[in-house]
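Before I ask anything, here is the structure I am working with.
Of the protein chains in this complex, one is absent; all others appear in place.
By letter and in written order, the chains are A and B; residue numbering begins at 1 in each of them.
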Amino acid sequence: MSTTATTRIVGASVPRKEGVDKLIGRALYVDDMEREGMWFGATVRSTIPRGIIRSIQFDPRIDWSQFAIAAAADVPGKNHIQLIVADQPCLADGQVNHCDEAILLLAHPDRHKLREAVNAVRIEYDPLPAVLTIEESEKQDVIVLGEDNVIKSFLLEKGDVDSAWANAAHIVEGEYRTGAQEHLYIENNGMIAEWNGEGGITVWGSLQCPFYVHKTLRAVFDLPDDKVRVIQTETGGAFGGKEDFPSNLAAHAGLLAMKSGHVVKMVYDRMEDLAATTKRHPSRVRHRTALDRDGKLLAMEIDLATDGGAYSTLSSTVLSRATLHAAGPYVCPNIRIRSRAWATNNVPYGAFRGFGAPQAIFATERHMDEIAAAIGIDPVGLRRRNFLHDGEQNATEQVMREPVILDQLLDRALAESDYHGKRARFASENQVSPVRRGLGLAAFYHGSGFTGSGELYLNSLAGVDVTADSTVRVLVSNTEFGQGTNTILTQIAAEALGIDYEDVTMAPADTGVIPNSGPTVASRTSMVVGRLIERASLQLLEMLRSHAGLGVHYTSEDFFVACERYRAAHGEVRSLCHYEAPPGIFWDDTTYHGEAYPAYAWAIYVAQVAVDTVTYSAEVEEFWAVQEVGRVLHPVMAKGQIEGGVAQGIGYALYEKVILQNGHMANNQMTNYIMPTAEDVPPIHVHFEELPFRFGGFGAKGIGELPHDGPAPAILNAIRDATGVGFNRIPLLPEDIFAKLTARQPVEEPAVL
Amino acid sequence: MRGNAVTHELIAPGNLAAVLELLAAEPGVWTPIAGGTELMVAFAAGRLSAARLVSLWDIPDLRFVRETEESMVIGAGVTFLDLRRHTLLAAELPLLAKAARWIGSIANQGRATLGGNLVNGSPAADSSPALLAYDAEIELVSVRGSRRIAYRDFHTGYKRNALAADELLYAVHVPRRFARHRQYLRKVGTRRAMAISKVALAATALVENEAVSEIRLAAASLAAFPVRLYRTEDALLGQRLTRETIAAARSALLAEALPIDDIRSTAEYRRRVAANLLEEFLLEIAREATRP
Partner (left out) sequence: MSACRPTIHMTVNGEMRAVDAPPMKRLLDVLREDLHLTGTKEGCGEGECGSCSVRMNGELVNSCLIPVLQAERADIQTVEGLALNGKLHPLQEAFLQCGGAQCGICTPGMLMAAAQLIERNPHPGMAEIREGLAGNLCRCTGFMRIFESVIAGAAEASERAVEHAHDAR
């Protein structure tokens, strides 16, 4: 069916499914929920990055008998969060490996008594040497994880890199660094936990992946499947920051609920959320590139390192995606990418929109501009010369079987931004103005869905059912946290079933009700899960045609009548489908070769930046985002996704710095972790080219993470254009621009013309 | 949220006389709170040590703007939104109105008071550079009466000021003599809105017969509190504005400024940008002076 047929609902900007409640203040986020007799929880955390816990003392001025207290010894099952490698303790047991690591939990009926109590727990440590940077970890003088501090490594090779250097007309090297980045969802992490009378636990909370939390709770409390229930509350932003961390908080709330015998709510305040939860992995990427005389890529050698923090958590998969995005949207016959995620004693880093791709793409796209400058080709020409096209192979030797329209996207981006015209104008204006302007671009792709065989491994199950009061429910474990899951999946179901958008709703995000259709990550919802819902809907129509007399043409009323007929005979009306991979997907996990992703979204972003030579501040004045993401399911929401991602990318490039002092985030307040305000964001122009993808929900590919990949390199390329100076680290603050621009200039000398 | 409301006492006598009596009866015990934009932040962070607070909010005696022939008199309880909305004040004291726009958000501007901004005494205080450049005076009151001091003498150290234990900052008097002065105010922050100052420079200057006959320069975040840059002023007083004198003024500022490295910025950046701001101002007035 579907990808090119005319649609009524898919492709229209229907009202957000849960929109009204959000607008009238009725949507219930976890901290809005109150329960009779509810207690509140707080966490006692490590103040050093690494050491042995020597003693824990409770100040006698507090009446501790009023409190419930939980420690590692209280964990009934496994004291580890269940993720890829279960090495992160739920509560520190004898040793701490990062600042702000959870050691003890306290609960009390009066929320306001907790802070004083937390401050009244005195912990003494025998500090151990701590590793706080990639370089320190690489030195391996101090081993903090495994045998060698390496959480994960990959080696991706194609062709013969070593022999390419000899024939190269040009060899260009560069090193690029990205800092940590905080999600800064406006709703902090929070959970409520309750034990029922039959030894089962239910948690409600702000989260992305109910079944991830379910898995950890089963292990921590040693419970079977049906004794654990996880329910997502309305979630105020996530961006990956609520992918794995909620499992930690759920386990904590569960332990306190267990010890206290009461429902326990734990909601972090901003200072705690900033200091103690996951952030984007910092990275260091080194490029060495060989080109021929005409600027065609001959070889790329890339060394990519990330800081994973103290435990493995998601570092291996972030590294994987970084590795698979590092070579850029280019043809290159010889490639070697060596990547490693290093353990340190920083707070474990985690998932954040882009998941390794923004780090890799920053380096690659900055490097392309450095290459252009080094060999005397313009940045646009260099890229065109090397773009991937239909039928060509990428770094993992995946043949581009779907259309690749980078040239077309580039043409559009250049036209919309008046790239050439403006650059010419700025070149002359910059001679006489204290404000220097420039334009920069970035070309990139983002792989939709889980890597390689990941989707097969997930084996997602999803579908629809019909209730007796004539409502179709979408049954998925994929959650809404602003990005539009509720809306697009109900659109897809309504469209595929031939009924009205208003007739379809989402089943509650409750593990007791929904099947496991995988986590809400990796830009997989519209493509993978959307497709499952589409198929399940068509399957339901088949069922109704075969068994309930539904005709070829029917009204909504006919549909629901048929459903009741079906229910009368079969007891329930439900249609579920398992994931089916698109044909011809072959992936080798050991050599990292084959079809890395079933589909790619492609983009060209252009930034116009002004650098003020009086204050050394750089500001984005205007931004153009041109992309191909398959079918656009909801134009307004799709635009919103791109705009929001671009704004975060602007923050990543120019504003958001995590300042660590001995492994603790010193600027853990909104007053000093700086994100762009309504006065800082530039006009963002968004354009889509639509090439429906046969195997995505109504032709959609992934869209959520793509927009965070492009802004940072485009912005720094624009700054290079404006000032003639290349900056290779982000966040790039005025102090950094100042330092480099004036490095060889006496301070007495004016910078202003 | 790390504060516990039950551990603090807050009373609101509602009139100035009662507050002054309280401060006289128990000096050093009661912390005045106006709009709360500083103290409530400390409270939420678990860092409000003041156990007893007395509210100044909605004391009409403190929230007024009056004009005499010589000065604008601004009550300590005037909010920054009040300042922005007062047409005469915005016209007479444009630097103050400009600074008022930069203080936090609209929501914060409606609660933050001029008195609170000055008494809090952050080196980055938003209203201070303008008031210093306008040569303002502060009026302090207590049960013992009132006294006036030059604002430039109000701050005595990092977060220390000239208030006696029983005194309240009552009003700011700003002379109405700057209509012909060249005026300048620029704040450099981390972003365009909701930004604490990394450095700010305010200037008022009179150029007569091509020479600088009057000049006042004031800066935020170049010292332990907002300051006048006297030595830099000396380098310009009586001078014509040439490349050489501008360069000399630049050097004087670089020597006079004593910024620090902190979580927000670096000393070197602050010094250099302050010098750039000064130069921007001087070039502006030099250009205007040479216009026919």
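Basically, contacts are C-beta pairs under 8 Å (C-beta built on N, C-alpha and C of every residue); 3 or more make two chains touch, one makes a residue touch a chain.
All figures in this text were calculated on a predicted structure; none of them were measured in a lab.
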Sole residue of B:81, B:185, B:236 or B:282 that reaches the chain not shown, by the stated touch rule: B:81
Sole residue of A:461, A:577, A:629 or A:646 that reaches the chain not shown, by the stated touch rule: A:646
For chain B, the residues touching the chain missing from this view: 1, 3, 5-6, 8-12, 33, 35-37, 40-41, 43-45, 53, 55, 57-58, 81, 101, 104-108, 110-111, 192-194
Chain A, residues in touch with the chain not shown (by the definition above): 13, 15-16, 18-29, 31-32, 34, 183-188, 234-239, 269-270, 481-484, 636-637, 639-640, 643-648, 669-671, 675, 677-679, 681, 683-684
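Quick note on the criterion: only the chains that are shown with their structure count from here on.
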Whole-Å gap separating chain A and chain B, where each centre is the average of the chain's CA atoms: 43
Chain A contact footprint on chain B (complex, rising order): 1-6, 41, 44-46, 188, 190-196, 246-247, 250-251, 254, 263-266, 268-269, 271-273, 275-277, 279-280, 283
Partner chain B, residues of chain A touching it in the complex: 112-113, 115-116, 269, 271, 434, 613-617, 619, 655, 659, 666-667, 669, 671-672, 674, 676-680, 734-735, 738-739, 742, 747-748, 750-752
